[in-house]
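Only one protein chain is missing; all other protein chains are in place.
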Amino acid sequence: MDGHRISLLGTGLIGDFYTNTLHGQRGRDRVQVVYSRSADRGTAFSERWAIPESTTDLVAAVQHPDTDVVIVALPNFLHEEAVGLAAAAGKAVLCTKPLGRTAEEAKRMLDVVESAGVFGGYLEDLCYTPKTLKAIKAVQDGAIGDVTWVRSRETHPGPHSAWFWDGRLTGGGAIIDLGCHCIEIVRNFVGKGNRPVSVMCHTDTLVHPIADEDNAVALIRFESGAIGQFEVSWTFRGGMDLRDEVAGTNGTIWLNHFLRTGFEMFTAGGGSGYVAEKAETAAGWLFPVGDEVAELGYVDMFSDMFRAIDEGRPAQETFYDGYVVNAVMDACYRSAKTGLWEDVVLDWRGGSTSRISSTPERYEGLVVIKREILPDGRHKLILKDEASGDFTDRVVAGG
Amino acid sequence: MDGHRISLLGTGLIGDFYTNTLHGQRGRDRVQVVYSRSADRGTAFSERWAIPESTTDLVAAVQHPDTDVVIVALPNFLHEEAVGLAAAAGKAVLCTKPLGRTAEEAKRMLDVVESAGVFGGYLEDLCYTPKTLKAIKAVQDGAIGDVTWVRSRETHPGPHSAWFWDGRLTGGGAIIDLGCHCIEIVRNFVGKGNRPVSVMCHTDTLVHPIADEDNAVALIRFESGAIGQFEVSWTFRGGMDLRDEVAGTNGTIWLNHFLRTGFEMFTAGGGSGYVAEKAETAAGWLFPVGDEVAELGYVDMFSDMFRAIDEGRPAQETFYDGYVVNAVMDACYRSAKTGLWEDVVLDWRGGSTSRISSTPERYEGLVVIKREILPDGRHKLILKDEASGDFTDRVVAGG
Amino acid sequence: MDGHRISLLGTGLIGDFYTNTLHGQRGRDRVQVVYSRSADRGTAFSERWAIPESTTDLVAAVQHPDTDVVIVALPNFLHEEAVGLAAAAGKAVLCTKPLGRTAEEAKRMLDVVESAGVFGGYLEDLCYTPKTLKAIKAVQDGAIGDVTWVRSRETHPGPHSAWFWDGRLTGGGAIIDLGCHCIEIVRNFVGKGNRPVSVMCHTDTLVHPIADEDNAVALIRFESGAIGQFEVSWTFRGGMDLRDEVAGTNGTIWLNHFLRTGFEMFTAGGGSGYVAEKAETAAGWLFPVGDEVAELGYVDMFSDMFRAIDEGRPAQETFYDGYVVNAVMDACYRSAKTGLWEDVVLDWRGGSTSRISSTPERYEGLVVIKREILPDGRHKLILKDEASGDFTDRVVAGG
Partner (left out) sequence: MDGHRISLLGTGLIGDFYTNTLHGQRGRDRVQVVYSRSADRGTAFSERWAIPESTTDLVAAVQHPDTDVVIVALPNFLHEEAVGLAAAAGKAVLCTKPLGRTAEEAKRMLDVVESAGVFGGYLEDLCYTPKTLKAIKAVQDGAIGDVTWVRSRETHPGPHSAWFWDGRLTGGGAIIDLGCHCIEIVRNFVGKGNRPVSVMCHTDTLVHPIADEDNAVALIRFESGAIGQFEVSWTFRGGMDLRDEVAGTNGTIWLNHFLRTGFEMFTAGGGSGYVAEKAETAAGWLFPVGDEVAELGYVDMFSDMFRAIDEGRPAQETFYDGYVVNAVMDACYRSAKTGLWEDVVLDWRGGSTSRISSTPERYEGLVVIKREILPDGRHKLILKDEASGDFTDRVVAGG
């Protein structure tokens, strides 16, 4: 039952989440060395998580002789360098979201990994939440018919670390921070082979005194005709709202990952400490989640990554997926500036997907628009005469 | 305690909802005569609701000597004629949504009512749901700060009557049917004096074999900078989804009017009949509402209308409001065709509204982007240096 | 459309709820005169609700020449006198819950009303919430099969007025205050003709320094075998929890009347005032209800009362029902003392109800305990051999 030994790059909040996951439960993979730009933070981090070594030498961390996997948990502007080093070292590399600040940068990272022939996993945790995985499977099994519209939302009051707020370092604002999750969630539901064709996006800076967007909404038109819609905000009040909704011709899925998951607590005050990521209050009605790293997808994400490495197959989320997400975000930022639908420009590998099908039912030569079951068991049909364009209704026997 | 005597025009589903409301509980207003294009439907309706008279003569119904109020509950293409007759008869006229099929038509109806000096009430029930009324008041009282983004959604599997599906008779598809509700809900939350400036709208016909849209999403930019977003669909599966969400600088409001209101029932089958409007199944988990006409706003709507008549004041929802809604929908349809943000063209009476304000807090010469309370009571500040554009964080004493 | 003119006795919180309801919406019934023990409170109340007259003379209020209905909204220890006066005046009398402090007192009130031949309505609002009314109808229509277990809960942090806390004036603690609601809700679901046979009750005073119970739970065994279970508390934290659950052989009903009804608001503070009855906080996540007097049943309750008077029929909730509730509470208090199941002693008028029926299905001579549908459509049967008492399972063809 041998596991993997990991070089972890970065000691921010996401590094904590990752290591908490890897070293949690009965996992067999371990962080061997952690790299931090600050020796103090590195030491504190390695002690917090019982990691044998810490270093401020990026190259040494990557090239550590006992590790076979490099996890990039650094700010966006440091991803490309780190990925390049890992690829050069011939190690599997797992990179946090977003892959790049732009599609161009992401493409270079994809290329370097593919050229080196190393495993490239895209650490898109929210595509791996247990609810999302089960919902994707239900959709693939046909439980809701053809997917017509997918909504994905991530909103909270804004990031915890200073660098997130600086678009020069990140590539943007709430879209680059949160929209990357939503886009990939949407792709999983409409099908990864369903090409994102064009994008309409609106951004605004409504509250925070910053140069980048603190609110955005976008529509993504896919080849099948399905629409992906994402909503992101750094100005939401009340915690962190993580919801996905999938509409299909035959059904509906609603997922709530954080604020309403069956755990409700009222406290008049007096308890201590941490409630949940982005919680705003410590008294009144609170809505914690059970096991945060499991609910947010970290557990299943790393399981898939390491199994994929072991089995010599790609992970569910690859560097190519990260690149596609960056391409969609690029189109979003262009659209937000032009006010126009903008094409998604990318090197597409996904094949083609046919249009949402609908061969309408017919009744006595008329098109059946809708069939309703009446309380007495009979059916009411809304019918259209294609020649005249007129609509009528008719009540017929049920069954 | 004298009430009003009403001429009701129309015997469709909405006529049933209206009369159920008016004749329900201990109300003192009564329908005296009902007009239907079909004598049979008129008779059945008058018997169902104990209405003294029914007629197929529209003019006679309007001019009935014992009524002082005319309620227009007819298909969209018949509103203008009916409103004209009522105005000519000098009677208060209450017209169902949407007011017109276009802003031009709505404007003529507004003009005829104003010229005649009669009361014109716009029967926009969903702005009057008890939850909406209380939420509007909370917003006006400052409970959530400045409104930044309002979402309103109405989706279901499609209308019950044939004429709804014929855009020639209605003016459009899901937008004209459902979007009109959402737009006016949004206006109530952002403030009626807040001018709708421009609109970006996407429509599609994804499922039903019809010429008009069965799905749409739109953004409305208001003068204050606030965004209104509506989502409508005739292809939703699972019942009728009626939700509104209001985001403010200081808080959040989530309203669910129909599918999740605290009434949950599982039945293995065997009960009878009607569960709720647009319910799709009669077994399994069902989500009825308590008093449907109250929850959907009909009760408070008519109370406001009749009190307004009695008190000689305008109702909360007037013909002018109906006209504004039509103007926004016109812009939506234009935008859906051009793919561009389109201006809302209308005769604006609402004055002007200032931009969502934000005078950022400062700390030692730096702009405070965000202030978080740490578990130990200290505060973490995200700070921006306006000169360099750099961001830093700093932990300071709480308080 | 003539309504009723009312003498209202009492100006406490319940008087406000009643008058808010009666004078709300488009109601045609009006309070003509209000009695208060305090002239100041009477004047303030009459001004608040636009009531023509107020008085401190109980007899004069009851005998007011222009009123035909007396509403008793006084503390429990004043009910009997007021009901006696109203009956003597030959007026319809509507009395708030609980009817008496004991079954003996309630029985005298029932007798005086019946002797006088006047209408006696029991103002049990929570049996009239719109959700409860619709759920009762669903049960009567067979939607959940035979009722097996009904749970009703009312809990909050304790009453607002001093007299509630004094068992000498009320007859008890949380049971007499809140349990009376639950018992009558249970009776409506199991059927009013279903005799409450015996009771097991546990009470405790866990938090408040008072002589009476601040927490209680009870089981009521009905003739059909169904169990009613109520839970009441004056020590609940987080608002007012009002929930009912009905289990049947064929289905389940869950009602949430107050804390989770589809209205959710987060506020960082800054709004004003009243959120909802018994709300504990004015910031953080709040859960208001839409129209409180409608949601709590007051609207439908008074509609039924006045219609019943107009139609010469008993109301859904009568003085006899109030008496039965008192008899059950008496048994609860006895059981809490003895620790034993105690018989419900009452003058039963409800007839008899047969046992929850179950003629078990048989399969090849064996009793079918349970039938499950497998994913492949076949059925799995759990079977019992009555001779040996042995259990086996068998998979058979579906259908």
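Each chain carries a letter (A, B and C) given by its place in the written order, and its residues are counted from 1.
Just so it is clear, a contact is a pair of C-beta atoms (placed from the backbone, for glycine too) under 8 Å apart; a residue touches a chain by one contact, two chains touch by 3 or more.
Everything numeric here is computed off the predicted structure, so don't read it as measured data.
J.: I'd like to know which visible chains would be in contact with the absent chain if the whole complex were considered.
T.: A, B, C
J.: From the listed residues C:L13, C:A44, C:A88 or C:I210, report the one that touches the chain absent from this view.
T.: Residue touching the chain left out of view: C:I210.
J.: Which listed residue (C:H23, C:R41 or C:R237) would be found touching the missing chain in the intact complex?
T.: Only one listed residue reaches the unshown chain, and that is C:R237.
J.: From the list A:K134, A:R168 or A:K337, pick the residue that touches the absent chain.
T.: Among A:K134, A:R168 or A:K337, only A:K134 touches the chain that is not shown.
J.: At which residues does chain A meet the chain that is not included here?
T.: Where chain A meets the chain not shown: residues 1-3, 24-30, 129-131, 133-135, 138, 141-145, 250-257, 260-273, 288-291, 294-295, 299-300, 302-303, 306.
J.: Considering the whole complex rather than only what is displayed, give the residues of chain C touching the chain that is not shown.
T.: Per the touch rule, chain C residues meeting the hidden chain are 144, 148-149, 155, 157-158, 160-163, 165-166, 168, 200, 202, 204, 206-211, 215, 217, 219, 225-227, 229, 233, 235-238, 247-252, 272-274, 282, 339-341, 356, 358, 360, 367, 369-370, 372-373, 375, 380, 382-384, 389-393.
J.: Even though one chain is hidden, which residues of chain B still touch it in the full complex?
T.: Contacting residues on chain B, toward the hidden partner: 237-239, 266-268, 280-281, 283-287.
As a convention for this text, only the chains that are shown with their structure count from here on.
J.: Looking only at which chains touch which, which shape fits best: line, ring, star, complete or other?
T.: Graph shape here is complete: every pair of chains touches.
J.: If more than half of the interface residue numbers appear on both sides, call it same; otherwise different. Which is it for chain A and chain C?
T.: Mostly the same residues.
J.: CA centre of chain A versus CA centre of chain B: separation in Å?
T.: Chain A and chain B have C-alpha centres separated by 33 Å.
J.: I'd like the Å distance between the centres of chain A and chain C, where a centre is the mean of that chain's Cα atoms.
T.: Those two chain centres are 48 Å apart.
J.: Residues of chain A that contact two or more other chains, please.
T.: 237-238
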